[in-house]
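With one protein chain withheld, the remaining protein chains of the complex are depicted in position.
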Amino acid sequence: MQRVGVFVCWCGSNIAGTVDVKAVAEALKNEPGVVFSTDYQYMCSQAGQDMIINAVKEHNLTGIVVCSCSPRMHEATFRKTAAAAGLNPYMVEIANIREQCSWVHKDMALGTEKAIILGKAAVAKVNLNAPLTPGQSPVTKRALVIGGGIAGIQTALDIADAGFEVDIVEKKPTIGGKMAQLDKTFPTLDCAACILTPKMVDVAQNDKIRIFSYSEVAEVKGFVGNFDVTIKKNARYVKEDICTGCGACVEKCPMKKNPNEFNLGMDNRPAIYIPFAQAVPKVATIDPNACNMLKNGKCGVCARICTAGAIDYTQKDEYIEEKYGAIVVATGFNPISMDKFDEFAYNQSKDVITSLEFERLTNAAGPTAGHLERPSDGRSPKTIVFVQCVGSRCDACAEKGKEYCSKICCMYTAKHAMLVRDKYPETEVYVFYIDVRTPGKNFDEFYRRAVEEYGVKYVKGMVGKVVPEGDKLKVQASDLLANKQLHIDADLVVLAAAIEPDKSARPLATMLTASMDTNDFFTEAHPKLRPVESPTAGVFLSGACQGPKDIPETVSQASAAAAKVIGLLAKDKLTGNPCIAHSDELMCNGCSSCANVCPYGAITYEDKEFRMPDRTTKVRRVASVNPAVCQGCGACTVACPSGAMDLKGFANLQIMAEVDAICK
Amino acid sequence: MNNVNDTLIPKIGVITDVRIDTPDIKTFRVVTLDGKKAFDHMPGQCAMLSVPGVGEAMFSITSSPTNEEFMEFSIKKCGCVTDWLHQAEVGQQITIRGPYGKPFPVDDVFAGKDLLFIAGGVGLAPLRSVINYCRHYRDRYGKIDIVYGSRSKDDLLDYQEIINEWATDEGVDVHLTIDNPQEGWDGHVGFVPNFVKELGFDTDKVAVLCGPPIMIKFTLDGLCGLGFDKTNVYTTLELRMKCGVGKCGRCNVGAKYVCKDGPVFRCDELDELPDEY
Amino acid sequence: MQKITREQLIAKASELLSNGTVSQVLGWGKGEFDYDVTPTLFSSAEELENGFVFNDFCGANFSKYLVSKAAKADGKLLVFLKPCDTYSFNQLLTEHRFDREKVYAVGIPCEGMADISKVKAISGDGIASINADGDNLVVTTLYEDAPITIATKDVLAERCINCKSKKHVAYDELMGEEGEVLASNRFDEVARLEAMTADERFAFWQNELSRCIRCNACRDACPACTCEKCVFDNPNSGVENKSPANEFEEKLFHIIRAYHVAGRCTDCGECSRVCPQNIPLHLLNRKFIKDINEFYGEYQAGEEVDSRAPLVNYTTEDLEPGEVFDRGDNNA
Amino acid sequence: MQVNEYKPLIVAFCCNWCSYAGADLAGNNRLAYPADVKIIRVPCSCRVNPTFILRAFQRGADGVIICGCHPGDCHYTSGNYYTRRRMAALFSMLDFLGIEKERTRLEWVSAAEGAKFAATMNDFVQTVASLGENKRLEDLRCKK
Partner (left out) sequence: MRKCSLEKINEIFAAIAKNAALYLPVDRTDGSAAYKKWEEGTVWSNALNTVRSPKDFFFPQTEDLMRFKTKGKTVQLEDIRTEAEAFVVFGVRACDVKSFDILDRVFLTEPADSFYANRRNHGVIVSLACTRPVETCFCKTFGIDPSAPAGDISAWKTESDIFFEANTEKGKALLHTLSELTEECDDGAVAEQKAKINAVMEKLPLKDLSTKGFGGGKTAELFDAPEWDELSSACLGCGTCTFVCPTCQCYDIKDFNTGNGVIRFRCWDSCMYSDFTKMAHGNNRLTQKERFRQRFMHKLVYYPENNDGLFSCVGCGRCLAKCPISMNIVKVMKKIGGNKGE
């Protein structure tokens, strides 16, 4: 029990108008632990606070109850007051007798009675308060960005710009991501490579940034400020520091017929390759599945040709352990597989392609050097049908596709249609859509230009079936506005495939104990107020791993995530919230209920040795809460059947004491 | 009905003084509401103190029966009742009932004998009563030796009383020791059992032991080594008690109830009991 | 009669003991009478021969003993598990309550266990002997000259009448044939109560729970109640209590106990079996199971190791507590 | 309102981030509700242990209401989803035992819903008042 001082505030007439403050102070005098009780006009004023400080000293108080306005208003104030008086700031409890009493009750007698009860509850609670000290943990001043697309690049650049070291882990041989594959960008139609590649070069040249390309995250341990990450650097059989990227090996490699991932398999690359001309790092990589030397030990052409001596067929996967203070997830997206969408004949006809493939077809660096040619026969298409929402906005119960809107398809399709009509005005272009969604700066104008200036034929309705017939694609569709069926003989069908999070995101989320939604998009700490933080402290979200996004949105979120990281890394020590869960290991069963409900992954288990009653020892699995990660929600305390888990500041006994005081 | 006494129904007591003895031991002075001693007792007997709503617990009465005015309890902070008592202030009312248990045989066995009191830590609390009783009736007993040890100087109970009163008494020798060297302590350093062996007492004394179980065990071994007979060595036991009168059924060791047949046992009697204390 | 015999079990246990697979056997030990069996540890073929029994009264669920016994055994502990026991076994594994490596689980088939009080209700008490004979039990008593033949199916324990599964969900070795998950009517009684008015339900439970003597048998036998320290025994939990001082405390204990095992209870029925006052405690657990199945989809605790219990899980589309009562007015 | 209507004792557990703020907003806007409602602040509705609810009834509460952030808005992302399951199960169990289901309630009140807070409390107090004294989960020792 404490030596409690009670301070009843009048708040001018705000409280005193409907609550007899003197009666409240008087009634609370007899509560257990109360040794001093008084009232004052404005407790939060300097004079009021001084009164508290003096009373603490004079009466040797160990706990303070302030009956005043909402704790949301002045709890912080009175905690500072307590600290000034030499008390632990968490020895203060507020009875909210203004917002939740005097302002909502008109009757003086009832208001006074209630204020007394609320005061008693606060006294009962403070009697069980214990001094709390926020935990502190050091911060490793380096960030890890997982994913080297535009999101990761922007985040890394911003963090490095603030003077902190950043590592980018990219699983492909080069950074650049999806944006590097794009041709033009909406709504400005500037060339993606032109704006992206300088940034890639910036990354390469920034001495604060290290790139781990052709690498992935293998293990994550630790917590905010103190992550221990193991990075798996896949063997590329080329010494990165020696390779000059001259490309001689690529030219001489005899194993030429391997599908080129960068062009989505629409052309081929050799077994040793550099994905594209502006790759960063510009280093060759040997595809071990294609290389005859690695498979059969016969060949070795590249090693002979390389004057720098960069080829190393004996290279092994390498595991690198690094420490980070913050982790940014920027794992991006992929178009979904079209395998389940047989109705569009994607697998039957080469001339049914996805929008991303279309990007490569129109890209000057693509398989056709930018000439719009049908993949099947190389002819220029005369009629092109764009199909929107393929796999997006599907019925929840449908077996294929996603419920959500992929967000970028309307705009890139408008872009594609416009570009086709611009370059090949004789081509007929149809766009089938459910809705056209163009919220965004200059978006709707862009779309209207496609329709009005470029004569793209937008048809509201879905394509029911695409049937390859001869060299044509018979497109059956409905025009909902005209209420009729359309039959179009198309040369090329472009599917706006839904986008989904990269497959690497789910195992990564498990490693990070970051939560995901049912679609495998990372969950934000708060959908409105903390959109770039994951609920797991120290893990931030950048780009499409959090939800579908276009480039400007991605970049702004990337910078926002960087700002959050910089804010974190700028601190020397992290001060936690002291009102956190803690587990009594003598009572803990190790059942995992608490860890199951913890949204922050703050609970881990360890095997601990206990002395048993019969003087033997037993190793038992018990929970331990990481104070740097726990946010103090208390979900675990209720999940715990044995009551081993409790919440400091809102302990079981404290809340029960409040209940008792209110109900007596 | 209400005029029938029941041992479970306590009297209200008032704490009239709180003395801080060591960092975790306080001594409480208790009288009834009318300012008198709650009941008469003999050295070694106990009383049940309670804080309504918190619980009841058994404590040995530290003050001597010869004190006609009040009772004292030296209480170490180690559980909910003791925690609560430790933050109680003068004027706080509690409940008290007793006396419970068999006292030390001060008037027969001890009479005329040289006495050796050996205590460790808070174990001095039950011995203080008997030591002061014997000092009060000084002429009934022979030489008195007191060996007392604790973790540090600050953990020595009743230090002022020991050096100012006991140590100055004629025929009373006080031997103090602490576990580890400490600045400002020029007395003996070492554990009580070893100290007893070093001091090497004559074996025609009655010895009384009280302290933590481990200390009792080793000291008893030491005394036996010196040639003491267990029939001349007394100690006290402490077990969980609820009623104080051998009815609630939990403080038994074999067929003996500590609250009723103890807490004072002769060491040879203890040998008869199963090893469950 | 059980499909597997005492002799087969002893042979299996002896074999596993002798080939060193296990060092101890947790089995049913012979009692004073033909119907009282005590969970017993055997460490030799001889002990098994002298003390091991297997009959229609071997209802005890051994899973819980693994928490305390598995760690202590020097080698592996052989445990015989009836189908329903295997669910508790898995649930305890899910909660990391024993070391799987220390246990050798032998699944055995079960034809349902008899309830001795049902036998006595037919035969009268003063049982002298009970022997299985095909599908019947032959009972001799102190008072009847002729043996009384009772169909075993007429005296099955409630939990066996409503058996949820004859399938073993965990074992190292299976004896006899594997069974199926059954479509049982185990929720019928819960549904019957749900269909009553609130007043009737209150009266029903008042009558049942008022008999509680808080002996803790239900808790101490329950394989889901393996807390190192139960909140009801813990003076610092705020809910400690030792005896039901009144109706409130009777309810408090049983509500909180059922709540603590909700989503973890495999419906093994031990609570009702051991209750000295015959309180149908399993109905409380089944109510939670039925609700969980109806609210959040079918979930059988212990069916899979590492499944996530419904009350430590959620979906964003869960129903609101208010909607619970709108599923069809059960108070009509 | 009837003159001699029963004055119930209502315990309201409010989460710190939404509902407690909603209650404050009701105060700021002077939206009256009966003084029978006493609020206990918890960090999140998921902090409310069923034992707290039973204890409130034991100690003489006539109704217990738990208020949290709307689903999806939890400050701790998922706390209220657990609350929703826990309370659905608990309330259903209390009903199963024949305890009036109207005495317990779970409501989502955001920080902006001062009016909803006041309306909810008015309605809850009215509902519980019409049921009268809590007799089915009472502890006679705790009666005055």
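The first chain written gets the first letter, and so on, giving A, B, C and D; residue counts start at 1 in each chain.
Operating definition for what follows: a residue touches a chain if its C-beta (ideal position, glycine included) is under 8 Å from a C-beta of that chain, and two chains touch if they have at least 3 such contacts.
Everything numeric in this text was worked out from a predicted model, so none of it was measured.
Enquirer: Omitted chain: which shown chains does it touch?
Expert: Per the touch rule above, the missing chain touches A, B, C, D.
Enquirer: Touching the left-out chain: which of B:L8, B:V109 or B:A167?
Expert: Of all options in B:L8, B:V109 or B:A167, contact with the hidden chain holds for B:L8.
Enquirer: Write down which of B:T95, B:Q182 or B:T203 is the residue touching the left-out chain.
Expert: From the options B:T95, B:Q182 or B:T203, the contact with the absent chain belongs to B:T95.
Enquirer: Touching the hidden chain in the complete assembly: which of C:T38, C:T149 or C:T315 does that?
Expert: Answering carefully, the residue with contact to the hidden chain is C:T38.
Enquirer: Mind listing the chain B residues that contact the chain we can't see here?
Expert: Within chain B, the residues touching the omitted chain are 1-2, 4-10, 12, 50, 52-56, 78-80, 82, 89, 91-95, 238-240, 242-243, 245-255, 272-274, 276-277.
Enquirer: Mind pulling the chain D residues that touch the left-out chain?
Expert: Residues of chain D in touch with the missing chain: 59-60, 139, 141-142, 144.
Enquirer: In terms of residues, what is the contact footprint of the unshown chain on chain A?
Expert: 30, 32, 613-615, 660-661, 663-664
The criterion applied here is as follows: only the chains that are shown with their structure count from here on.
Enquirer: Can you work out the whole-Å distance between the CA centroids of chain B and chain D?
Expert: 53
Enquirer: Measuring from the mean C-alpha position of chain A to the mean C-alpha position of chain B, what distance in angstrom results?
Expert: Roughly 65 Å separates the two chain centres.
Enquirer: If you average the CA atoms of chain C and of chain D, how many Å lie between those two points?
Expert: 36
Enquirer: Quick check: what residues of chain B touch more than one other chain, meaning two or more?
Expert: none
Enquirer: Which positions in chain D are in touch with at least two other chains?
Expert: Residue numbers touching two or more other chains: 50-51, 55, 72, 78, 82, 86.
Enquirer: Considering the complex alone, what residue numbers of chain A touch chain D?
Expert: Per the touch definition, chain A meets chain D at residues 70-73, 96, 98-101, 103-107, 110-111, 113-114, 117-118, 121, 515, 523, 525-527, 535, 579, 597, 599, 631-635, 637-639, 647, 650, 652, 655-656, 658-660, 662-664.
Enquirer: Using the touch definition from the top, list the residues of chain A that touch chain C in their complex.
Expert: Chain A reaches chain C through residues 586-593, 596-597, 605, 618, 620-621, 639, 641-644, 652-653, 656.
Enquirer: Across the complex, what residues on chain C touch chain D?
Expert: 190, 193-194, 198-206, 231, 238-239, 245-246, 248-249, 251-252, 255-256, 258-259, 262, 284, 287-288, 291-292, 295-296, 310-316, 318-322, 324-325
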